[in-house]
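All protein chains but one are shown in place.
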Amino acid sequence: MSLQTQDYLARSGTNALTPPPRARDAQLKVAKLIDVSICIGCKACQVACAEWNDLREEVGFNVGKYENPLNLSSETWTVMRFNEIEENGKLQWLIRKDGCMHCSDPGCLKACPSPGAIVKHANGIVDFISENCIGCGYCVTGCPFDVPRISSHDKRAYKCTLCVDRVSVGQEPACVKTCPTSAIRFGTKEDMKHVAEERIAELQSRGFANAGLYDPEGVGGTHVMYVLHHADRPELYNGLPKDPKINPLIGFWKGIFKPLAAVGFAVTFAAAALHYLAVGPIDPEEHDEEEKS
Amino acid sequence: MSKHLVRRHSYVARVGHWLTVFSFFVVTLSGLAFFFPSLRWLTAIFGTPQLAQLLHPIFGIIMILGLCILFVKNVAHAILDKDDVPWFTNVIEILKGREHEVVEVGQYNAGQKMLFWTIIGLGAVLIVTGIIAWQPYFAPLFPVSVVRLCLVLHSLSAIALMLGIIVHAYMAFWYKGTIRGMIRGTVTRKWAALHHPRWLREIEKGEDAHSSRLSS
Amino acid sequence: MTNHWVDIKNANLIVVMGGNAAEAHPVGFRWAIDAKINNKAKILVVDPRFTRSAAVADEHVRLRPGTDITFLNGVLNYLISNDKYQQEYVREYTNASFLVRDDFDFNDGLFSGWDESKKQYDKSSWNYQFDEDGYARRDPTLMHPRCVWNLLKKHVSRYTPEMVEQICGTPQADFLKACEMFAETAAPDKTMTSLYALGWTEHTVGAQNIRTMAIIQLILGNIGMPGGGINALRGHSNVQGLTDIGVMATALPGYLGLPNERHVDLQTYLNMSTPKMTGRGQVNYWGNYPKFFISLLKSFYGDKATPENEFGYHWLPKFQQMVDAMRFIEMTENGEINGFLVQGYNVVACMPNKHKSIRALSKLKFLVVIDPVASETANFWQNHDEFNDVKPEEIQTEVFNLPSSLFAEEDGSITNSGRWVQWHWEGAPPPGEGKTDSAIIAEIMMKIRELYEKEGGRLPEQILNMAWDYSKKKHPSSEEIIKEVNGKALADLYDGNGTLILKKGQQVSSFAQLRADGSTACGCWIYAGCWTEAGNQMARRDTADPSGLGNMPGWAWAWPVNRRILYNRASMDRNGKPWDPKRQLLHWDGAKWTGYDVPDFTAAPPGSEVNPFIMQQEGVGRLFALDKMAEGPFSEHYEPMESPIGTNPLHPNVVTSPTVRLFQRDAAELGNTEKFPYVGTTYRLTEHFHTLTKASELNAMTQPEAFAEISETLAAKLAIKSGDMIKVTSARGFVKVKAVVTKRVKQLMVNGQPTEVVGLPIHWGFKGATRKGFLTNVLTPSIGDSNTQTPEFKAFLVNVERVS
Partner (left out) sequence: MQVNRRQFFKICSGGMAGTTLAALGFSPSEALADVRAYKLLRAREVRNTCPYCSVGCGILMYSRSDESGNVKESIFHIEGDPDHPVSRGALCPKGAGLVGFVHSKDRLRYPEVREAGSKEWKRISWEEALERIARHIKEDRDANFVETNANGVTVNRFTTTGMFACTASTNEVGYLTQKFVRSLGMVSVDHVARI
């Protein structure tokens, strides 16, 4: 298993002083665009994802809602989330496909302590290299979208790979291909932004004045974007964060704290050494002799 | 009791200490590898990084068990009291190696007592945060924000603990004759007289009473 | 579908009513979304529930289950009284101008001719006035008081917005908003498509629901138009094909009828089955009935069919009464049936009143189930506690379970809703000892033949003379069979000018080549052309779309004669000018009609008197249905048999459909609002296909357990929370399911009283990978539509309780 390729833009657990080889970054960035305004919540993407990736979630229960499986898990990499809102007498059933957003500045990668367990490809895909995953769950805490899940069977982290195995041979992700209403599109990020513009204009012409693109700046933009009819209130879509950012604690932990700790060790060791050199050992035997003398 | 030696640490206390030391090293090596990915190679001593991740919390619990023993054994002697005040006022002199000149230490000096409470405190934080962040068993039961906070607190306390332990180990190294106390359980009366004269007096007082009882 | 799936993209308004296209046909629905995005189309959903279709619609309007005719007649009333219809189309292409007999009448809920003692109509007054030549009289000015238009206008005038609100529970403002959307498409260059499915058919007035929309589509000028039409979204993948092939009690392939007892000989049968032309100079294509029928007999009986023996006519069984699915179950329960062969049909799960089905199957001597998976039907005798509370030791039915192939394990063709006949290929053999369906049928057939050949019996020639000229008699290949269905020349065929069209043995390329003299054989005339001398047309894969309208004429093959849009001549005025130049399908090239689709017309030039609906005797679309419907030539609102209001505000003396199909025993199992105060309705979810997908873990994962949807008001009243277990009871039995409390189901004000709807998806049972559960059809009543005998699954009465 190769741990490095020239196509990684970033690689977890890798020192900024010794970055991965990444000369080949003049590449088209890919993106998945999810247009929630034409999503019918059919779950084809869920099934296609499970089918292609050979995942089988346990058959669960109905708990009084349409969601099933109820949440993301190591065997469920995408779920439809349903929300009913009623405003001004008009009912809306907001349905959002949830899963990895493939952030440009991935919090999971930042939090991951295992070298090469999380990589960001030059095309924007953030992928977990399970071989290197140690199952610590730091990625879970790094993700602003609550996406990665640790398997209780093999204790490794899992999430959507954007069907990196399909994309790598020139196909689209399974969920994109299967989407009955073309609510999921795939292409270069530029193209997807353009498609989104057209969709937003169309939605605005239908009275959704706040229609917009969800490509949050706080994580450097994402390679999974949403067209929302209420882009001003993303939280309506079952808690899509309005302004997602990597939590500052993660920034501190994986940022300044590390050199501080290193300095702490250095200082402590140095202090001890210097102290020893200055004061020397205190040996009761010598002391005795000193006193005697 | 020998003429030269006095018993300082019971067998149970020594086992507790070395159990703690051993497990501390294990968790530290793996923990450091998790904290500094460049030290990933440290996990090799466990076989694989995955095993390191698996064993880290288990040795953490062992370390906490060791600490519990130490706590039970030592807590009575670790209460700071007014006799410790001079130690603080003379800390510079002490660092210069003139402790015996400026204070008269009992069983533990104030620095040791503080270290004790620091270790116990950090140990408590480590075990609580460690369990909350333990994947895949307990972490999924808590909100991500709590787990995240726990992980950061865990690493902060771990680093603090490591620094504390370095100081602790250095002190043991600096005060020659200390380490044998923790290995063999006994220290020389000279050592005791130098570092813990008040404690030695109390011991000797006890010995006198004992021998007079014997002789009477 | 008069049109087809891709054509939906050409619509300006998509009305989803009597169905839930996004949920039941998600991929077909992509073209509705396409219309919305690329054609600025609007989507209107009229449904008791806020469905997944409604989630992406521009408007959602609620109505009470079983009141669609009221709503649609209300729309008709709005369109007619506001002059929102396409006048030229109505005048020229519908029977609006036709004069109706003076003794036709409608009074207090009943049409003329009702015989109370027989409980049926004498339909003779439901007809046109004819002139001395036998042609229908017309008044193109539409002024005559007896013309269809004025009768229709009068008939629907009672359906005011107030009446709609009273019966449907639809607030007037919502209803009028919907009417305005319909009205916009009265413009000649605007079309509306109607997407409906079982939400209309599965009612006691199912066929009339559809007719009402068909009338709307005719007056809006939307039939024959790209982006228009009346589009049945058929349920199962080949429900269209099996209907075309006529595997039904009284049918033969190609919508020919199985002879009944009145058809004493071939000539009588042909005379009674071949319609007479009733419009001067019209085509009356069904006049070719004898050609199709004789060709079928030649296909069935081969050389054994000769003019001397009426082409084997008497080997066909003649029926006394139609034994359709519901009557069959009734007869079985009566002990009148001994044996039952079931091919991939989950009877216990699919038929109404599951307890009745179980009682019936328990009376059988033998049951043969041919299925790829374990079904509730094959296992009906197993005890599964309250899910299937039976005593196996008391059930004396001998049950055979034969493992068959499924789609992936066979070659063959299936016909989609848009009439596209598509060929598919086998990818792997069936598991274990499984065999293909055709092999199983053929092997049983050969076994029976063997017995008759050896032992004799009753009329062995009926069995032995059926042609079975397949190279492998026990495993006929799909190619051989479909070539037989397509038909071939049995002698050299010449046209009127003496030119050789086909040599003996060649495949026919169109039903126009069929003959009534026994010189052609054809198993299903509308499929003539699917496998011609040029080969398998159904396997074609050319995706070219020369018109840009999505017709894809080179992809697979559509019946009839690869026509993609039925009645396409009606997309132009009489002179051949398209109603909308952007949607021009055909043009006159000086000698014939040609263009992007196969003309649904003759070679009559522009301006001729030939009307575009060539299958009809008078060549026009019928606003007035003559005697074709059981309940009457116009549609009328009748309450469901289990009505939550117990009256009919339009005519309290005739509450429910007078002609409804209801057996006496089943009448005793009807409930009323006293015990069952809420309206139950059943439906599908997008995650599952009936009870098939529950066998697949991948699908079971996505909707694992049975549930019912109730409104927040009902939940509050009964102290039910989402996720609680509830018991839903009808006069037929009970089911226990999880409660989904939702804003998407709402209380309606009907006839002045609050009415609650309980939604019941149908996908679970006591077999499969999903959580074991009840079959929803425990609850549904055994009542049928009077035209189609389709059971009422959409409106019945239930009670709901919380299970503690």
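By written order: A, B and C. Residues from 1 in each chain.
Simple rule for what comes next: contacts are C-beta pairs under 8 Å (C-beta built on N, C-alpha and C of every residue); 3 or more make two chains touch, one makes a residue touch a chain.
Just so it is clear, the structure is predicted and the values come from calculations on it, not from any experiment.
Taking every chain of the complex into account, the absent chain touches A, C.
Annotation: of C:T67, C:N353, C:Q422 or C:Q584, C:Q422 touches the absent chain (contact as defined above). Only one residue in the set C:S125, C:N401 or C:S608 touches the chain that does not appear here, and it is C:N401. Only one of C:E336, C:E533 or C:E801 touches the chain withheld from this view, namely C:E336. When the missing chain is restored to the complex, the residue among C:L176, C:V373, C:V654 or C:L718 that touches it is C:V373.
Per the touch definition above, the residue from C:N39, C:Q462, C:S608 or C:T673 contacting the chain not shown is C:Q462. Across the interface with the omitted chain, chain A contributes residues 1-2, 4-7, 24, 27-30, 42-44, 46-48, 50-52, 119, 121-125, 127, 129, 161, 164-171, 174, 177-180, 182.
Rule of thumb we're sticking to: only the chains that are shown with their structure count from here on.
Arrangement of the chains shown, judged by which pairs touch: a linear chain-to-chain path with two open ends.
Chain centres here are Cα means. That of chain A falls 49 Å from that of chain C.
Work out the mean CA point of chain A and of chain B, and you get 40 Å between them. Centres computed as Cα averages put chain B at a distance of 83 Å from chain C.
Among all residues of chain C, none touch two or more other chains. The multi-chain contact residues of chain B, meaning those touching 2 or more other chains, do not exist; every residue touches at most one other chain.
For chain A in complex with chain C, the touching residues are 37-44, 46-47, 50-51, 56-66, 68-69, 84, 86, 91-93, 95, 180-183, 199, 202, 206. Within the complex formed with chain B, the residues of chain A that make contact are 12-15, 113-115, 132-138, 140-143, 146, 150-152, 155, 247, 249-250, 252-253, 257-258, 261-262, 264-265, 268-269, 272, 275-276, 279-285, 287-288. Across the complex, chain A is touched by residues 33-38, 40, 49-50, 52-54, 95-97, 100, 133, 135-137, 139-140, 144-145, 147-149, 151-152, 155-156, 159, 162-163, 166-167, 170, 173-177, 188, 190-191, 193-195 of chain B.
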